[in-house]
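Single-structure report; data block below.
All protein chains of the complex are present and in place, except for one that has been dropped.
Here the chain labels run A, B and C in written order, and each chain numbers its own residues starting at 1.
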Amino acid sequence: MTEQKRARIKADKLDTGFGSFRNVEVTIGKVIDEDWDEPMGPTPMPGVTTLRDWDHKLLTKYEPSYMPACQLCCLCTFGKCDLTGGKRGACGLDIKAQSARIVLAACNIGCAAHLAHARHLVDHLIHEFGPRYQLTQGEGVDIEAPVSRLVTGIRPRTLDDASSILDYCETQLTHTLSAVHTGQEGSWIDFESKAFHAGMVDQVGMEIADLVQISTMGFPQSDPEAPLVEAGMASMDQSKANILCIGHNVVPAAAITDYAMEHNLQNKLDVSGICCTAWDITRHDAKAKIVGPISWQLRFVRSGIADVVVVDEQCIRTDIAQHAQKVNAPVIATCDKSCMGLPDRTNDDVDDIVADLVSFKVPGVFIGDHNKVGEVVVKTAIAVKPKRKGKTSLPSKKKIQELAQACRQCSECRRACPNDQPIMEAVLAAQEANFGPLGDVYDECIGCARCESACPNEYDLHSWMVTAAKDRWMNESYLVRTGRGAIKDTEIRAVGQPVVFGEIPGVIAHVGCANYPDGGRAIHDMCEEFAQRRFIIVLSGCAAMTVGTIKDDEGKSIYERRSGHFDAGGVVNVGSCVSNPHIAGAAIKIASIFAKRNLRGNYEEIADYIHNRVGAVGISWGAMSQKAASIASGFWRLGVPVIVGPHGAKYRRMLLGRADRAKDWMVYDARTGNEVQIAPGPEHLFYAVENMEECMVLTAKLAIRPNDTARGRAIKLSHYIDLHERYKGYFPDDVHTFIRRETDIPITLKDKIHAQMKENKWKERPIPDPTLLKRMVFGGNGGSK
Amino acid sequence: MTEQKRARIKADKLDTGFGSFRNVEVTIGKVIDEDWDEPMGPTPMPGVTTLRDWDHKLLTKYEPSYMPACQLCCLCTFGKCDLTGGKRGACGLDIKAQSARIVLAACNIGCAAHLAHARHLVDHLIHEFGPRYQLTQGEGVDIEAPVSRLVTGIRPRTLDDASSILDYCETQLTHTLSAVHTGQEGSWIDFESKAFHAGMVDQVGMEIADLVQISTMGFPQSDPEAPLVEAGMASMDQSKANILCIGHNVVPAAAITDYAMEHNLQNKLDVSGICCTAWDITRHDAKAKIVGPISWQLRFVRSGIADVVVVDEQCIRTDIAQHAQKVNAPVIATCDKSCMGLPDRTNDDVDDIVADLVSFKVPGVFIGDHNKVGEVVVKTAIAVKPKRKGKTSLPSKKKIQELAQACRQCSECRRACPNDQPIMEAVLAAQEANFGPLGDVYDECIGCARCESACPNEYDLHSWMVTAAKDRWMNESYLVRTGRGAIKDTEIRAVGQPVVFGEIPGVIAHVGCANYPDGGRAIHDMCEEFAQRRFIIVLSGCAAMTVGTIKDDEGKSIYERRSGHFDAGGVVNVGSCVSNPHIAGAAIKIASIFAKRNLRGNYEEIADYIHNRVGAVGISWGAMSQKAASIASGFWRLGVPVIVGPHGAKYRRMLLGRADRAKDWMVYDARTGNEVQIAPGPEHLFYAVENMEECMVLTAKLAIRPNDTARGRAIKLSHYIDLHERYKGYFPDDVHTFIRRETDIPITLKDKIHAQMKENKWKERPIPDPTLLKRMVFGGNGGSK
Amino acid sequence: MMRAEPWQTAEVCGPTKAQELKKPVVVGALLKKAKHPLLIVGANALTEKTRKKSMIDYFIELSTAAKIPVVATSNTIKAFKEKNFDNVYSHGVMEIAGKLQDPDWMVAPKKGPHDLVMTFGYPYYMEWLMLSALINFAPQIKTITLGRYFQPHATWSFPNLKKQKWNDALKEILSILGGTK
Partner (left out) sequence: MMRAEPWQTAEVCGPTKAQELKKPVVVGALLKKAKHPLLIVGANALTEKTRKKSMIDYFIELSTAAKIPVVATSNTIKAFKEKNFDNVYSHGVMEIAGKLQDPDWMVAPKKGPHDLVMTFGYPYYMEWLMLSALINFAPQIKTITLGRYFQPHATWSFPNLKKQKWNDALKEILSILGGTK
């Protein structure tokens, strides 16, 4: 168990209420929050093994199913090692432990990306605002950082508190990364436990990142009516200079809009964003424009609309500078994470830098000073626009047809495509000036350009698709609601009971990247379906953008049609990737506000509460990154099931329950201490679905929780049955396993279910006050009294 | 640039010299060291890009040569991506950047292992001794932590300072790890720069780890006459219960010897160690025994000598518990890094745990409380020994001969062997009771057991070798000098000038693991050769063990024959892996003590100094781990060349200078500001040699530095020429490139060299006051005045 | 050119790869030897055809002829049910890949553990990963892929085939097993 840090400081100067002293040594036993009367739980600042028991419980119930993408290990110079056929590597690992180690590595890398991002924000904001700057999620939110409270036992009240919490996170990450080293951990279950730990720490880090930017940068503060902002290519005003910001870290982008504002240049500029920076820049300035998710980088840059490309960190195409150069758009790298080999001009004169960029003397520069970035970018954009003369690297249809004649019909393009798209076939059609097939490829294209680099003819195939579909994307524009931030305590108070009792059938979070198997429509359709069924829909990141790209017959996006309130049928965009902890936080706050459980340093009890009571399901349809792995891992440790789209299978490990093994589905009844049988719900903790249809049925099913009241269970079952019948074509044969008492039966389906119950020799079961923790027996109040 | 942390603490209780206050807020601008008058240099606590210019200088001079072990990338779910033939992955990376990213990942993992280890030590020791406990390297060392001073600008005076320094390190690691994430860095040179950063941070973390354990645990403190301790199988007293400690973190092992001491049980116990824990336990208690390096785990466990196996962290065979179980030796896991899936018994009664272990009810347990470990292990060892009855899993020769008859001659054993040993051939010989070949395999075996797990007959082939060579190892014992810790300031003062002037021809550090291509003798022979040539030989880790296993005709090890003083011809074991910074530290202290350069926060200048003036060469003959990569990286950033043995090629990236490109070998002369031509030295920054012969010649050559005085250059050249003639069979044809003036010529070789000079149209060159940093011009004093 | 190499070029799984199914008769022989084979069909079967026949129909015939139970994943089962085919079970693709690692699990009780699995109808990468689970963690099971593209993680797989050759192969398999034409 990690102890809370003792602080002992030698100071040159000590300012206290009692006056000012020099050369004082201060020794402080613990960092203590004086005004907070919530008692400290058992596990503040948990170390790597503190929650190991809890993890092992989950990992026994939901056993990993590994699908190695490679049967070799190449991590050290004993190797490569061949791990086929039960063989072990030179360090003693077998393929199962190695597979678990890969999961841990991914979660560590993902966690690091967020923590480093958070640290940069905190350092920067302390520099701007000082360490005592007060943190807030806005009015109506007393529990400003539920995850941090839960994990660390600290309330982050100031930027300085935020910094201390990050200290804890970085230490933990160092420990979990250490375990990836050759010759450390040997057991798959302990690798997995550490991956959960990294995921939990990641949630803390993200929460801090969003909290500090919300507190300081003028973002909506828990605002269900956060502004609708413009998105899509057609929303760009091409009479203005366009600045494209790619990445996650809003600081440089904000410096740009701030500089433009201060110098009254807004009317000359469009600031647009891709990936999470898009969300965060619109949270900072609702006039900024959203281009789209990660997959739209190439098409937008190649279109030539962007006059300057600014990259901060994360989710940047690492070859973006080369593509930008082809359209004479200077690139400004702004973060230590992505220097892109560009010359460091941080300490140079602004006008010199601008001159070099505008004359295309250098294709790009690295500038580590954000204020300088603002000035350089704005000046460059305005000066370079006329010189670029609308330069694009998209070929004309005519040119495509001409080039296409030489296609070797080698299929290399298709074989390189992650979505196995019929690119060659589309090229052959283009030989005949039929651009329909290329346009179809565009619709399911994630913009990775692997087809291009595989083509022996060096065709710019992605550009060809973009040209083929030009009519569509040129006219695309839609309104999306920018990130609101946290869920208000009052909202939680209103929905806590119906969620826990199951009457609001579930909270469904669509998060993550744009690695879609067949375009983005599926996310939209799933959101709409479940919103209609009165689930609460929560969104973030690229998923939240994609869902807004589909319009109804009246031309309205789902954000225009639906409320942003955290309530049945609401469609709630919390924001960027680092806003994800607002989703976990909502579940945690249900335990706290509705069920009055103590949060502080009380991880296991709250996770147990959420796992057994809160019908939350996370979905990351296009999950791509190690960050997404780590985010999922944070949900797993809280006992929240996560579904990923088909490409998510490439995370190479599922966490699968076995509905057919009754003994796996036992809980303690906190009221009696008895072990009681429950229905197999949630059935899995991590699952890659084959298609949208499977996702719909599974989502409804995973929302079922042992604590559902009869009414809640009946509602959840009727959704499950309905979707099952729709997509699988028959009445599900496991309904009886979910019936505890007569009253659980959806009234309209009584006959069918009765028949099934009889056939399966159904017996009545108690509805427990469910917990996996023996120590909660008698102590638990289950939120149901 | 990272700012030094501001500290602001709300305290429940404030103890000051002025009395005690409650509810005080303390705001401290910076952590300030009052008594230290060394001025702060330009880069205290450098961020990821602070030293990027320096890195780019080195990386341009020593360009990476990548040798990917895999042409795929499988790091995210866009992939796998095929990076052959110039193709890029879905994130835009090509194979060159991806190869650099793999280097960065390895360095991060290695750095994490040390930092986590350091953090555990510091947390533990603060718990034991309090945060104010004073740190020391012992008498004669004022510069107690040269690397930390250089990098952070902080002197670690107390455990609490150590903790603050680790905070910085963990933050930096988080940043560099973040850059490994998909969609961050895009350029190979910036991946490499970040790897250098991680390596530098690693040096700080290791330095802290060793400093705190030296200060608190009774280790030798900069003692050139650190005790000679017993090593080898024959040193074990088999009438006593044997406790084998494997790993790196001495805390549990120390708890064991301390418990035994307190309870007067030493005469019943032998505490023995493998890997760095072996060094550190003998530093704590010179009566402890050293088994051997990492590669000896299986042979020792299978011999059955160990009655209990205690694992802490790092360099542990991850399947050790299964092997121990076969000889009824209970396993105690003690660190969060390596829980090995064992049940957590931290909170159970000692006697219950012991009873379960001694009755073999459980094969092992995890105990997170080190004091409890001490008691459990000692009690278990004493109780289990009689019950184990000398159980071994080594087969008899007879049994081997019998089993060998069924060999399928499939070669799978050999194909699995990292050293491509003729195992099958040896098995066939054993069919005829000829065990010589198996014994020969033993001699070059790294104990990885890959042959075993590849064998379709499930032969315990490694055990067979061990049995075949039993006569040898059973009688092996030797004296090795345990780790002395730091080099004294006085020693530096004595050798500073001859090293910088080149009259002591170089400092050669043999460090790292036991992944040897053909046994360990090469290290010994290299050490002896260069010690005879009056180089200073420094050692640590497994290399330091291996070098002691060779005895001379009188039965003496190199440690018995040679002095442990840091002086010409000395053979100096600094200790375990985390003692490596004493080696870097010695170079740094030369700049400080001899040349009077300021260290504090002055990285670039000192690295430039070392690179151009201190003829240090690191050699890791058996480098295996990510830690070794990270350690090497720390040396690279300091400009110190590192050689690895052949398996080190599997780090997949060399840093190669081009002696044939004159323009790469220019420095500024600090006295004049002119760019002047220098000889190509050191020629490479990272190099995997083919065999010992290449290593010898290259080592001598890499010791050459631009700053050598004429006398120094002549001495270095004569070693280089001599070794070159011996191993390559002819007079080297590049000698003339190293001659600046007549006086550089080794007197005895005048004729040959003159002839070569003439042939190559040699011209006299100035001996510069060399620097790569323009800003050092005029400011540099070069240490030569 | 269309050899027994991964269709998606990056999907290299390690030292070994599937044996190339050169002759459909091999499939017949394997199926006859198997004690409890299983056919796993994914949603691509809903849209793919062999000659003019829907793959669902093909698999119904195959299953009927060879008495092999079918696992139809996701909405695939709907198509089977609609054709009143009964020897079909619903599991998710990741579920079935997980359950088959348990040697005690079987789709229909009493017939003993599965020893042969045939797959069809998934995105290339997903099938690849499912097969990885089986080859690494269900050593008791042999796998055959029936799709057009080579799957290195299977025990046996067609090489990357032209459509016509694949049609022929499917037809021959069916006729070996005694199915209609």
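What we mean here is this: a residue touches a chain if its C-beta (ideal position, glycine included) is under 8 Å from a C-beta of that chain, and two chains touch if they have at least 3 such contacts.
On a predicted model such as this, the values are computed, not experimentally measured, just so you know.
Undergrad: What chains on display are touched by the one that is not shown?
TA: Missing chain, whole complex, touching shown chains: A, B, C.
Undergrad: Just to verify: which one of B:Lys326, B:Lys397 or B:Arg658 makes contact with the chain not shown?
TA: The one listed residue touching the chain not shown is B:Arg658.
Undergrad: Give the residue, chosen from B:Val48, B:Leu75 or B:Ile95, that touches the chain omitted from the document.
TA: B:Ile95
Undergrad: For the chain left off this view, which of C:Glu5, C:Asp115 or C:Glu172 is in contact with it?
TA: Checking the options C:Glu5, C:Asp115 or C:Glu172, the one contacting the hidden chain is C:Glu5.
Undergrad: Looking at B:Gly47, B:Pro293 or B:Pro517, which residue reaches the missing chain?
TA: Candidates B:Gly47, B:Pro293 or B:Pro517; residue touching the omitted chain: B:Pro517.
Undergrad: Which listed residue, B:Met45, B:Leu58 or B:Leu72, touches the chain dropped from view?
TA: The missing chain is touched by B:Leu72.
Undergrad: Just checking the interface: what residues of chain B touch the absent partner chain?
TA: Counting only chain B, the missing chain is touched by 63, 65-72, 82-86, 95-96, 410, 412, 415-416, 418-420, 454, 517, 646-647, 649-650, 652, 654, 656, 658, 660, 684, 687-691, 693-694, 698, 727-730.
Undergrad: Which chain C residues touch the hidden chain?
TA: 5-6, 9-10, 12, 14-15
Undergrad: What residues on chain A make contact with the chain left out of this view?
TA: Residues of chain A in touch with the missing chain: 72, 79-82, 84.
One rule holds for everything that comes next: only the chains that are shown with their structure count from here on.
Undergrad: Between chain B and chain C, what's the gap in Å when you average each chain's C-alpha atoms?
TA: That gives a centre separation of 51 Å.
Undergrad: What whole-number Å value describes the gap between the mean CA coordinates of chain A and chain C?
TA: Chain centres of chain A and chain C, defined by C-alpha means, are spaced 35 Å apart.
Undergrad: I need the residues of chain C touching at least two other chains; which ones are they?
TA: In chain C, 8-12 touch at least two other chains.
Undergrad: What residues in chain B touch two or more of the other chains?
TA: Only 72, 79-82 qualify.
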